[in-house]
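Worksheet for the structure shown next.
With one protein chain held back, the other chains of the complex are shown just where they sit.
Chains here go by letter, A, B and C, matching the order in which they are written, and residues are numbered from 1 within each.
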Amino acid sequence: MTAKPKLRIGLIGTGFMGKAHVFGFASAPKVFDLPMEIELACVADITEEAAAKAAAAFGFARGTADWREMIADPGIDVIDITAPNALHKEMALAAIAAGKHVYCEKPLAPLAADAREMAEAAEAAGVKTQVGFNYLCNPMLGLAKEMIEGGELGEIRGYRGLHAEDYMADPMAPWTFRHDPAGGGALADIGSHALATAEYLLGPVTEVMGDCVTMIAERPDGRGGTKAVEVDDVGRAFLRFANGAQGSVEGNWIATGRKMQHDFEVYGTRGALAFSQERFSELHFYSADDAPGRRGFRRIEAAPEHAPYGRFCVAPGHQLGFNDLKAIEVAGYVSAIGSGGGEPFNFRKGLRIQTLVETIQQSSKERIWKPV
Amino acid sequence: MTAKPKLRIGLIGTGFMGKAHVFGFASAPKVFDLPMEIELACVADITEEAAAKAAAAFGFARGTADWREMIADPGIDVIDITAPNALHKEMALAAIAAGKHVYCEKPLAPLAADAREMAEAAEAAGVKTQVGFNYLCNPMLGLAKEMIEGGELGEIRGYRGLHAEDYMADPMAPWTFRHDPAGGGALADIGSHALATAEYLLGPVTEVMGDCVTMIAERPDGRGGTKAVEVDDVGRAFLRFANGAQGSVEGNWIATGRKMQHDFEVYGTRGALAFSQERFSELHFYSADDAPGRRGFRRIEAAPEHAPYGRFCVAPGHQLGFNDLKAIEVAGYVSAIGSGGGEPFNFRKGLRIQTLVETIQQSSKERIWKPV
Amino acid sequence: MTAKPKLRIGLIGTGFMGKAHVFGFASAPKVFDLPMEIELACVADITEEAAAKAAAAFGFARGTADWREMIADPGIDVIDITAPNALHKEMALAAIAAGKHVYCEKPLAPLAADAREMAEAAEAAGVKTQVGFNYLCNPMLGLAKEMIEGGELGEIRGYRGLHAEDYMADPMAPWTFRHDPAGGGALADIGSHALATAEYLLGPVTEVMGDCVTMIAERPDGRGGTKAVEVDDVGRAFLRFANGAQGSVEGNWIATGRKMQHDFEVYGTRGALAFSQERFSELHFYSADDAPGRRGFRRIEAAPEHAPYGRFCVAPGHQLGFNDLKAIEVAGYVSAIGSGGGEPFNFRKGLRIQTLVETIQQSSKERIWKPV
Partner (left out) sequence: MTAKPKLRIGLIGTGFMGKAHVFGFASAPKVFDLPMEIELACVADITEEAAAKAAAAFGFARGTADWREMIADPGIDVIDITAPNALHKEMALAAIAAGKHVYCEKPLAPLAADAREMAEAAEAAGVKTQVGFNYLCNPMLGLAKEMIEGGELGEIRGYRGLHAEDYMADPMAPWTFRHDPAGGGALADIGSHALATAEYLLGPVTEVMGDCVTMIAERPDGRGGTKAVEVDDVGRAFLRFANGAQGSVEGNWIATGRKMQHDFEVYGTRGALAFSQERFSELHFYSADDAPGRRGFRRIEAAPEHAPYGRFCVAPGHQLGFNDLKAIEVAGYVSAIGSGGGEPFNFRKGLRIQTLVETIQQSSKERIWKPV
């Protein structure tokens, strides 16, 4: 057994997503037979102390308060960016310039123009990139895609997508970078997931009509005052797809009571699918080919038949968790680096989502339909 | 015990809805303590034979092939119209001219202009009218309205409404009056229910952006050929409400697998409601006032606390059926006639729905937002 | 069109079930093409005044405070008993002696010995009888039976049945006839429904092991004191069926939060069914014959394919209510009288349920298995 080549990771950021990436790096090699050995080389945080602590807690060889130094380190192969959105571009361009592969949390950048610059730089440099749209890694979404593309629903006619949560429902929730007019808002933050799922399943959107609404006009600024909010609390759109289907999508972060309503329904001529991230180990399938009087939405539970579920559990009914989706994402990216093949969701695809978001926002502003 | 005054019904039409009205007339007096005694006086059908048969089957005193004769009959108080949509106006105007009360299945008329003429004629004549939007009669919708108006959700921010079925999903389903460019289409046929529910719960819509799509461009004409379809298979809209809320609505008759997806979600600052007609004896309620760690959508089952459920069943858990909703509709209308009070859903309200439908259609055609 | 023979009803009792029967008599002839014309001849209540009022409200020709007089009335064909359980026997035997058909709410009688006397008297007299086990009238239960008997589940192996409610969960709920040691208790009151469903679907039970438990040892006697409770609050049993299957059943009236958990699951070699009365227009069907990776419980919604649903609604998705089940029960009984055929659930079957209940109670008392 020859040793696998090493893939040395430099992580920037140690918050929710930083931690989720670490879980992914830890699990992926146990679950999958990866072509490379992941090595946690370095983690960058705001201070040396925080970085050292994170390094110890997460198992990195070292920590640093200087992400530029880390990018320059020849002992690192992948720069993994989970820092605030506004920093993604600068960090990614520096990493690309240094010849590193780049793994970046979503959104790729606040603005599509920035995302374009990043995607083009990565392509020019020939490095492998990945954007963290982890919901797409769910085996049940893979199943949905397989069923749609395999014609099990017939010709696809309609789509209804949604990503609703309530983390901004409280008007006392303070102004954050998520409310920044440059790149913020519910559509960008979570509607982007709904858009990614829509195109993952049905292919490209060609035209949109947007409706972005601000319901909470100002929020505490954290210094005793308030700050005006310009971004949308709800961003929705009518959609036209290149395959002839039509539909709608909504991102909503003031949906009181909803924690993860990343849902969709797809209607075809012979069948339909319904899915909710609230119960993401299930896919509901209606087949018009079932016998009369015996038709109904069928609750398919995730099982080893639905790759890569079987990598995690050899029996049905055990269920994957959110962090397992991250392990699948990591595995796909590492495999792409190791094999030289295509990445599951690279910067070009990340750019695509930003472009969709901005086109919808622009459409809403102008109150007219826009081609994408 | 003095005898109640009689309310003599003349029914036009003996199809699905005609039958449902008869069930309502039969049940309502058993279930409710109505101010008038319903008498099934006459039923009109296409031929004398069919009318006589229907009279016998449904318990009418007589049948007739001439609805005009029936309208002229001084022994009849209410003309109940369940004939094809295109005939509603002529029949209703004749009945109103004869001083009859008029109960008309939805839609009031194919076009808003016609509906307006009908509403104004009824108001001028001072007769009592009712349009059959029976889903609104569900005690759980009454509960939702009571909770919204009582402030149990806080200030209302968002709404998502839907009425999806699949009865036109098959492209071989022939061209019918429902495909008539004058008044046909999914939005008019069932999206109208979704609109009625939206305004019932949240009050008036002030602005709409419509998106009406024809997915099946031609259908069999029943004579071996095909006929072009111009009306929408899916009709949706963005909405603005006078109360400051925003949302969306969709009518869809090609939603494969769906039989009665008359659903809505309402989000307020302190709570939310979710409802599906597929399980219409349940209302799901989230309250942000529940204790932390104990919050969740609560499945409220219809019970005697939710009037008029208790009229049908004195214990919870027994459930009403569709025909019971019709009995509630009948009871509300008969009470309005008996008491001289306001009708639950009169021609003016029916006109309102037609106006909403047409404004959305027009908005879709022009691809711009429209005030209502 | 010749006139149908009349079937003149004499109803005893005007409570919850009396009202439900009246709804059934009102609806059944509108919904079904019955062989006889139902005539509401007379209603008996405690006082003349109450009876007169009920007659007016429910549409009976007359009322009486003397049920014996009503039984003696030659102008009545069917005696319909919805009086307290303890009176069923006396009333039914008197009615049978008078040559009347007898329709009796469940349970047939508190004790199996009494029920046997009633069944034998009815058979000897050749009158038609019916016991009100209305849950069996649900088209979805008919569908389940058809699927089981048609082999769609393969060979049946297992069954789990339940009827749980919470109307006795409050220890302050007073002592009533339902707590009478002669025939009372949760198993008799609602477990009997679970037993009826079990045998309806799988055929005869051959052996039982019972477990009847009193959890609330005394209840208010309504006169300021308390009264000891001897009957079960929960009554359950292990079951063996003649067809080789095995299973269990439970009746429970202290199941806090449950209003109508009349549920079952049936497992066969090729498929399974799951049902809950909480959503009684649905039957969930798993078929091992579905393709690998596409299997799952399928939510079949009640539709015209599931007779007699189509009698009530010509389109799927509209749903029947509890009172519609009663109309189906009435229709089945009236058809049996009119045609001379077998009744859906006659006194012999009612006796069977009482026998099962008592055998389980006796098994629990002796703490040993008992043959049935």
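By definition in this document, a residue touches a chain if its C-beta (ideal position, glycine included) is under 8 Å from a C-beta of that chain, and two chains touch if they have at least 3 such contacts.
Every value quoted in this text rests on a predicted model; they were computed, and no experiment measured them.
Note on the chain not shown: across the whole complex it touches A, B, C.
The chain not shown here is touched by just one of A:114, A:263, A:324 or A:358, and that residue is A:324.
The omitted chain makes contact with just one of the residues A:56, A:72 or A:307: A:56.
Only one residue from B:73, B:233, B:265 or B:301 touches the chain missing from this view: B:301. Interface note: of C:102, C:121, C:272 or C:330, the residue touching the hidden chain in the full complex is C:272. For the chain left out of this panel, the touching residue among B:126, B:293 or B:340 is B:293. Annotation for chain B: contacts to the undisplayed chain at residues 143, 282, 284-285, 290, 292-301, 303, 305-306. Remark: the residues of chain A touching the chain excluded from display are 1, 16, 19-20, 22-23, 26-27, 29-31, 33, 52-53, 56-59, 165, 167, 258-260, 277-280, 301, 303, 312-324.
Residue positions on chain C in contact with the hidden chain: 153, 157-158, 160, 166, 169, 171, 209, 211, 213, 215, 233-234, 236, 238, 246, 248, 250, 252, 254-258, 265, 267-272, 286, 288, 295-297, 367-369, in rising order.
The criterion applied here is as follows: only the chains that are shown with their structure count from here on.
Rounded to a whole number, the gap between the C-alpha centres of chain A and chain C is 54 angstrom.
Centroid to centroid, with C-alpha atoms defining each point, chain A and chain B lie 42 Å apart.
Centroid to centroid, with C-alpha atoms defining each point, chain B and chain C lie 34 Å apart. Of all residues in chain C, those that touch two or more other chains are 301, 303.
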